[in-house]
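All protein chains but one are shown in place.
Note that the chains take the letters A and B in the order they are written out, and that residue 1 is the start of every chain.
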Amino acid sequence: MTLFLQLGFQGIALGLVYGLIALGFVIMFKGSHTFNFAHGQFVAIGAYVVLVLLPRMPYVLAFIGAVAITVGLALVVERLLIRGLIGRSVTVVVLATLGISTMLHNAVLMVWGVGSHDSVGPVGAGTTKVGSVVLPNSALATVAVSVVVLAAVAWFFQRTRHGLALRATASSQEAALAQGIDVGRMFALSWALAAFLAVTASIFLASFPRVVSPSIGDLALIAIPAIVIGGMDSLMGAVVGGLVVGLTQVLGSNYLSDIGGGRLHEVLPYVLMLLVLLVRPYGLFGSRSIERV
Amino acid sequence: MSRDASPASDGPPALRTTGVSAGYGAAGTAVTDLSLRVPQGQVVSLLGPNGAGKTTVMRAVSGLLGLHRGRLTGGRVELFGKDVTGARASQRVRAGLAQCLEGRMVFPGLSVAENLASGGHVRRYRGGALTEARDEVLTLLPRLGDLLDRKAGYLSGGEQQMLAIARALMSRPKLLLMDEPSLGLAPRIVEQVRDIIVSINEAGTSILLVEQNARMALSISGYAYLLEGGRVYAEGTPEALEQDNDIAAAYLGAGTAPVTPRGADS
């Protein structure tokens, strides 16, 4: 039982990180109809910027700095490379974001090299014991911050004027424009929000004992099955999908280790993704677009 | 054929287009050298067959051409005397323009209340101001008051049209563009919509109304333009247009259904 709780907690912590990344994907997808394959590189860049800033300033400032820089980069990419492609075929946009991903990845390699670096989590290696369950402080911080950030994002979408405008834009660009909503600004806002989530995820993806390395960008792409499982256009689904993937990985690495030569848990998120696609192509929480009656 | 008499007005017109031409890329020009005015406080109708360019005119006025890969190739658009030819859609809304798009285009996944709130986007209503504006709008369209928590996608067609109108009113517009508000609605609902348009106008909002239902439109308009092939074919007061036998026969028909016009695909 202890082990189950232990694994479950780690799975939830990891799943929430995936959820933050998946949420970014979904927000961009809804906001600008772009499936941004370069999102994983925003996660990587966020981690590297925190790494660079940390020795020079307090943690919070380093985080804010990384958010500012990554958001800035996302805005430049969106405005210069993606905005002009809006309305073009999905293939064109996907190829463009794949190209951007490769560019950013190589930029990371050029600036920071191929090696691994330190961890950049907000807390160190310490642990907190609850009964017989050992909770790493890094995982506790992951859960606490993720929950706060997710709640803040939900509040933003449900309760603020810009949140509503983003949802309106996601629903219909033409109708949003007709209400005087600056759709271009909404595209930018959705990318900025996704970049903020990417940096938040990155500090936990590189929390002790995980470290900053170029593979973080690829690691972040595990969010893709999470999105498909949850539903491409569902904010809630992104988080649930992330949790499903995180729990599958961690619980599976224990309980499924005797099946399939110990590799089953590696492919299980993708198996689940395919199953969901077969049964509910719009994901667990996605909407069959509601047509007018 | 067009009449010389221009509608009377006080101050600058709510809308004036001068020699506007617009088109969609390779598809060529959809509207040519179009000049029209909506005097303040009036209802002006834009009539004509399918493909005559009515919606293109609306888009040229509201700034939505770009979204449809269209472009203004000439002319000038003024709202209340202010040149908005190159302005973005959001700037035009801030200048007092609102519109009900063809097909209603409510946000289906958002609740009625959220749809209404989105209509007030440019007004930046805070706290009680939003509820206040909403209550004001709901006095005109009281039925929506019971549906506030309903997802707009689940409303009936008539309710969606009411919502589209209410949403447009949330920004307290001075000029309202309405594109085919009666399309696809039952006659009883068309009557309601007509009454609402009259009430909105009586409250002081100028209206540019695009309608295929010419009878309904003319019955509440002070002036009308007849479009054909992207050009103004005729204009005048409803009475004058109805007196012209050719026009009456070709465009105004009898009853509420429009007669199939000549050159419907021009």
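Basically, contacts are C-beta pairs under 8 Å (C-beta built on N, C-alpha and C of every residue); 3 or more make two chains touch, one makes a residue touch a chain.
The rule we apply is simple: contacts and distances are computed from a predicted model.
Asks: Out of "ABC transporter substrate-binding protein", "NAD(P)H dehydrogenase subunit J", "Molybdopterin synthase sulfur carrier subunit" or "NADH-quinone oxidoreductase subunit C", what name does the UniProt record list for the absent chain?
Replies: Missing chain, per its UniProt entry: "ABC transporter substrate-binding protein".
Asks: Considering the complete complex, which visible chains touch the unshown chain?
Replies: The chain that is not shown touches these displayed chains: A.
Asks: Which one touches the absent chain: A:Gln10, A:Thr70, A:Ser146 or A:Gln179?
Replies: The single option touching the absent chain is A:Gln10.
Asks: Taking the full complex into account, find the residue in A:Ser101, A:Ser146, A:Ser202 or A:Ser234 that is in contact with the omitted chain.
Replies: Touching the chain that is not displayed is residue A:Ser101.
Asks: Determine which one of A:Gly24, A:Gly40 or A:Gly283 touches the chain that has been left out.
Replies: A:Gly40
Asks: Touching the missing chain, which residues of chain A?
Replies: Here the touching residues of chain A are 3, 6-7, 10-11, 14, 37, 40, 98, 101-102, 106, 109, 113-119, 125, 127, 134, 136, 205, 208-211, 213-215, 218-219, 221-222, 224, 249-250, 253-254, 257, 261-263, 265-266, 270.
In this section, only the chains that are shown with their structure count from here on.
Asks: Averaging over Cα atoms per chain, report the distance between chain A and chain B in Å.
Replies: The separation of the two C-alpha centroids amounts to 42 Å.
Asks: Using the touch rule from the top, collect the residues of chain A that touch chain B in their complex.
Replies: 87, 161, 164-165, 167-168, 171-182, 287, 289-293
Asks: Give the list of chain B residues in touch with chain A in this complex.
Replies: Per the stated touch rule, the residues are 62-64, 67, 69, 88-90, 92-94, 98-99, 101, 104-110, 114, 117-119, 121-122, 124, 151, 153-157, 160, 167-168, 171.
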